[in-house]
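With one protein chain removed, the remaining protein chains of the complex are shown where they sit.
In this document, chain identifiers A and B correspond to the written order of the chains, with residue numbering beginning at 1 in each.
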Amino acid sequence: MLSVETYPSAAEAARALGPGARFLAGGTLVMRDANFALPGLSRIVRTTDASLRGVRTDRGEIVIGAATSMAEIIAHPDTTLLAPVARAIGGPALRNMASVGGNLFAPHPYGDFATALLALDARAQMADGAEIALSDLLARRDAPGGLVTALRLARPDAGTFRFRKVARVKPKGVSVMSMAAVLPRPAGRIAGARVAYGAMAPTPIRMPAVEQALEGATLDAAGIARALAVAAQGLSPPQDALASSWYRAEVAPVHLRRLLLEER
Amino acid sequence: MSSIEFRKDLFADERDDTLVEIGKPHQRQDILGHVTGRTKYYDDHLFDGLLHMRCVRCPHHHARIRSIDTSAAKRMAGVVRIVRPADVPRNLNTLLSLIAFGRDDEALLQPETCAYRGEPVLAIIAETERAARLACEAVQVSWEVLAHVLDVEEALAPDAPVVNPEYPNNSFDYYDRYDHQKLRFGDVEAGFSQADHIVEGEYQMSPIEQAPMETCGAIAAPETNDRYVCHTATQALFFSLGTTAKLLDLPSSRLHFIGGTVGGGFGGKVDSIVEPMAVLGARLTGRPVKFMWDRPEEMQVGAPRGAERWRIRDGVMADGRIVARSFTGFFDAGAYTRLSSYAIVKGVGHLPGPYTIPNVAANVYCVFTNRTPATAMRGFGITGVDFAIECQMDRVAEAAGLDPIALRLINAYRDGDMKAHRRVAKNTALIECCQVAAQKARWPLPAELERLSSREGGGVGDRAALPETVTDQVGRIGERRRGPVPTAPHEATGPKGRVAAGTQGVAAVAAAPQRADMQIDPARIGHRTDTPTVIPAAAGLPAQPSPQSSPQPAPLSHSASTPVRSPGPSLPPGAAAPSAAPPAAAPPTKAPPTTAPPPTAPPGAAAGQPPAPGSPAPPAATSPQPAPYTPDKPFTRGVNRPGVSRFLSGTRRR
Partner (left out) sequence: MPKTPVTFTLNGAETAVFVDPGANLLDVLRRGVGDLSPKQGCAQGGCGACSVRIDGALHLACLTLAETVEARRVETTGGLQQGPEPHPLQTAFMECFAAQCGFCTPGMLMAAKTLLERDPAPSREAVIEAISGNLCRCTGYEPIIEAILLAAQRMQGRAA
């Protein structure tokens, strides 16, 4: 039947992961599956390792422990940048539980925080010491293996980070889509933009076509026109009770414009 | 918080303003339990040795069961019992059978062909919920997937797959005659031909899930006195008790149902599925059994308010008077009847909305599709068509170039007006509502409309009269299987009948009271009555001819909500008129034109229709009236023997 294994360190917990096992952090994903007796789940692996929790600054980068909750992100002075993203997730009780690391593995339509981290070009630190680009981790997140212990990200230039969550219910709606962008403008024009979408594909994804279209553009209605034209290029967004695939693709340019130009 | 304004100036003389509670804040009597968390919902009753029951469900819209392999599930840890369709003593029911309306069409556990996604085929009782879930996963069902139909009008096509074998035409049979509920009042075609504008619109409502916070469920346990106690979230305790007694073939005296505390219902907790399941489980295992839907089940198999599609055609004069209105309505019942057939009877009594329109016709279809069966939800039967009617009123206002509130005032019904279902309107207040709403919205109204009153101008002349009514026979049961048949009443082809002006009707009451003293006397329950009330004879006693001294072959008119006032004998509407009904073959006073065929379909939202005049009165044998239920022996068991479940936890350990 179901078993729970508790390990003193993250490394030991990571080694214990294997077939039928899931790592429990905040519990919002794993316990749901346990409650509904999902056949694939037979072992719950957890750790009492306190180093998995908390925010610190290391060599100028923000380091977020994978078990850090959304509420802690909101409260910590080093993550004010990400506070609006964390605040957009769930209700107060859920934010006390849901972890940053868990959000990377949240199935569609969840994963708004991962979308923001993706735009911020975060790297995942694994329990075995490896460091993986978040986009690589997301691409193979359903394959077993490894335990994320922390997320590392460089602090973007002031005023360049954008996040937007589109939900039908406010507060606490589930995403029709979420969008995040970092838009560096060293000489008034966008250079090296990073744009990510959530709930527009099976996992949060980067949007290279949009990023290329923004290269060298000015951040105004005329400048972003080309990017809006390719807002949903190559996507076949998921279809669910919140929105049809068609709808998601159709309104993506509208929300991208609002994101880029910070329109309400 | 008070945003309620009491307009006691309106209709002041109709009330003795002696209300002591209304309009004053008052605490709910159960609220202390709610805020302390002490209110006991069904799942708050603790039993030792509680077992958990869950269902194996059909993953397809329409599929036949080839075989079921439970060998793996049977061997799993914690599995106590596998419950099969054959374990249900009487595995076929329709919810309204308790009031003799419709035929049994739904199995508690489906043995053959599933007609909607999520239909249960098997149940597993296990020591824990987790064990029951895992065992259900381990059951292998071999499905033969069948063609399905999800749209009401596609389901009425001649070649549509049969959804519900009890109703092979995919529509509920009304009064053993038509595949829809008819309403005929006046002559809509004549109305349309005199109108300056014809305005048509189609309106549609999707199914709506009640989504109560507490999901449907029940816990049943054997008591020490040979009864079963059942704690349930039902909104209809005696309905659930009666249904359980029927499906499990148990005298109702052996069922001890406890309910009344519901964690939100909104109509979604009347279907009486969880109770027979839980009691069956307790009966088969001898232990307490909980049968509780989880949230996904509540959404997928919990019956919603059904989808509706309405087409309305209005004939409008240049001055805004609507002179004819025709409705074509489709209720999506889903795979089984549940309460949809009744919702239609109720809804048709509401047509054409709160307006006085001289010519009204409606054809409303209760259609079976391979969707989740529909049931009650707040105002069901009315809500969808009211949405349609009020959208249509705006569309008419636009077409006629009139102010939308003025249009409603012009057409509003007033006290004394005859409604299409042949009841006189009283206590109407649409005019005053519109006036107050316009005032609040600072919406200017012409002075003459400001002066209108619901109590003036109604009930005079044509407004009070029962018009000569044109009838037709289109849409006989099964007709649509042979080829396309028009659905709208104004498109009816074939012979027409005419029912003389002034023809009232005889009400049909769904189920006869079992004993004469069970008949409700309006005088006794405090309704003001301005006319002497005739109490219909109880079935089982000799039925009396209508005391109404009508010379007409008084056709039966529908009365979903007013059986009390009915002057005629009680008739189950599913049955043809019994021979004791008004003399059906008596000639009408006003003979129909010789060229016209004799009137066949009666006017009104015809319930329990008499046969066509001229045709022989039906021999009682062709459609015998079902005898009212009488117990074989008097109920004694359990009544005087208080018992308690030996599984009840003695303490709340805190």
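Note that a residue touches a chain if its C-beta (ideal position, glycine included) is under 8 Å from a C-beta of that chain, and two chains touch if they have at least 3 such contacts.
Since the structure is predicted, the reported quantities are computational estimates derived from the model, not experimental observations.
Enquirer: If I consider the whole complex, including the chain that's not displayed, which of A:Ala50, A:Ala93 or A:Ala133 touches that chain?
Expert: Here the residue in touch with the unshown chain is A:Ala93.
Enquirer: So which of B:Phe11, B:Tyr41, B:Trp143 or B:Trp443 would be touching the chain we can't see?
Expert: B:Tyr41
Enquirer: Name every residue on chain B in touch with the hidden partner chain.
Expert: Where chain B meets the chain not shown: residues 1, 25, 27-28, 30-41, 43-44, 46, 128, 130, 210-215, 262-266, 294-295, 649, 651-654.
Enquirer: Across the whole complex, list the residues on chain A that are touched by the chain not included here.
Expert: 1-4, 6, 24, 26-28, 31-32, 34-36, 44, 46, 71, 90-94, 96-97, 171-172
The rule we apply is simple: only the chains that are shown with their structure count from here on.
Enquirer: Using the average of all C-alpha atoms in each chain as its centre, how far is it in Å between chain A and chain B?
Expert: The separation of the two C-alpha centroids amounts to 48 Å.
Enquirer: Which stretch or stretches of chain A touch chain B in the complex?
Expert: For this pair, the touching residues of chain A are 1-2, 36-37, 39.
Enquirer: With touch defined as at the start, can you tell me which chain B residues reach chain A in the complex?
Expert: So the residues of chain B in touch with chain A come to 77, 129-130, 133-134, 137, 294.
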